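With one protein chain held back, the other chains of the complex are shown just where they sit.
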Amino acid sequence: MTRLHVPIPLRWGDLDAFNHVNNAAMLKLLEEARVRVFWIPTIDSEEVPSTAVIDASLEADTLTLVAHQEIEYLAPIPYQRDPLDVQLWMGKIGGASLQVAYEVYSPVGATAQTLYARASTTVVMVDSTTLRPRRISDVERAAWEPYLEEPIVFTRR
Amino acid sequence: MTRLHVPIPLRWGDLDAFNHVNNAAMLKLLEEARVRVFWIPTIDSEEVPSTAVIDASLEADTLTLVAHQEIEYLAPIPYQRDPLDVQLWMGKIGGASLQVAYEVYSPVGATAQTLYARASTTVVMVDSTTLRPRRISDVERAAWEPYLEEPIVFTRR
Amino acid sequence: MTRLHVPIPLRWGDLDAFNHVNNAAMLKLLEEARVRVFWIPTIDSEEVPSTAVIDASLEADTLTLVAHQEIEYLAPIPYQRDPLDVQLWMGKIGGASLQVAYEVYSPVGATAQTLYARASTTVVMVDSTTLRPRRISDVERAAWEPYLEEPIVFTRR
Partner (left out) sequence: MTRLHVPIPLRWGDLDAFNHVNNAAMLKLLEEARVRVFWIPTIDSEEVPSTAVIDASLEADTLTLVAHQEIEYLAPIPYQRDPLDVQLWMGKIGGASLQVAYEVYSPVGATAQTLYARASTTVVMVDSTTLRPRRISDVERAAWEPYLEEPIVFTRR
């Protein structure tokens, strides 16, 4: 299995009035996992995975736009201090777009992990000058292909 | 066309560092539209549509859980003062679940409206004591059927 | 009394797990009131008060930086559909900075209003090239002086 494991800590503020992580807050967790997996750090000393090849600074040549998202919520998430285990892989690598797949688990630890949610995000690479899609580069493809796995099959549509 | 039109004002804080409404903030806008369409108000003087038949107080007999969401982002949304025009209808009314469909448009006004996003949310009615799904009641079904339309067909999966 | 009344709708998502508007969400409400009071609209048809003289686009000559905030929380705020009545005025107009004062009230309506919170924000006008404070202009001073009132006196420090 060639998944990236991204530890993402909850914040108590992710809860809503029902005392569970809010459905929209879940997308914030996935966004943070993507940032940490795909973006070149701006601070040299930061440790990042080999997949971090996108220049996401505001002056970059490329914009990465979210075109589509799908989320299946399987179990309510309570507040907890230890980071969630967001497992992330590439569901598809297309010509100009990438489908990121995720399974969101309870923290790594002594007990069996709970699968809280499954999700996918389609990201399109856009030229920041022309605002038109641009092809995924060879460098990007080489960095991401080791993490290509089956896409999520959603069962609750 | 039997859609509900829910005016949802943006906040400047919905923007992210790319100066457009953030992809996760979009779900907050849809959540607010759902609350205003489906929930019985706790304050008598508030005006609500005839679809507002769910008791969403913390002591209610029913929890409404979000089981699945899908969103297609069609155009970036800039900050603007006038409320977005969130058009909302029922894509499916099942035994214990409801699929809410949305199209999110730029404000109603003089110029042609831009379609920013299309989305659907599957909500499951859960008994708050047993935590098991419970059937949609006759009152609910009668309130919502006038707004039953074709579900969203997503083209970017 | 020369206050601006800014209607700011709550979102159910402003609540936290205690089922009241979260203390940090309160600052989002005040931010939105400031944006609507001070910023020149980018869309011509939008209605704004005469105080809206700050160009807040990303290419503007001036950055408005928040230097200090203080908030006194007087009563918990429940979710409600009608907009809160954020009353806003100038507590001080300095050389390069402005102190904005607020009282946050329950919606305008039939019953007596509840004062939920009192707050102040000090905003510094910064030259976006040199990143140094720049003087408040005559145009700004003329636009804001009609709304100069006593600053908030905080009693719970």
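Brief remarks follow.
Chains here go by letter, A, B and C, matching the order in which they are written, and residues are numbered from 1 within each.
Following the convention adopted for this analysis, contacts are C-beta pairs under 8 Å (C-beta built on N, C-alpha and C of every residue); 3 or more make two chains touch, one makes a residue touch a chain.
Only a predicted model underlies this, so the values are computations on that prediction, with no experimental measurement involved.
Note that of B:L15, B:I93 or B:A143, the residue touching the chain absent from this view is B:L15. The hidden chain makes contact, of the residues C:I71, C:L84, C:L98 or C:M125, with C:I71. One chain is missing from the display, and on chain A it is touched by residues 9, 11-13, 19, 28, 31-32, 35-36, 41-43, 45-48, 58, 78-82, 109-110.
Listed by residue number, the positions of chain C touching the unshown chain are 17-18, 22-25, 27-28, 31, 58, 63, 65-73, 76, 122, 154, 156-157.
The chain not displayed touches chain B at residues 12-13, 15-17, 19, 22, 24, 79.
Here is the rule we go by: only the chains that are shown with their structure count from here on.
At the chain B-chain C interface, residue numbers used by both copies make up over half of all numbers present, so the two copies contact each other through mostly the same positions. Taking the mean Cα position of each chain as its centre, C sits at the greatest distance from chain A. Look at where the CA atoms of chain A average out and do the same for chain C: the two points lie 35 Å apart.
Measuring from the averaged C-alpha position of chain B to that of chain C gives a distance of 29 Å.
For chain A, the set of residues that touch two or more other chains comprises 17, 22, 24.
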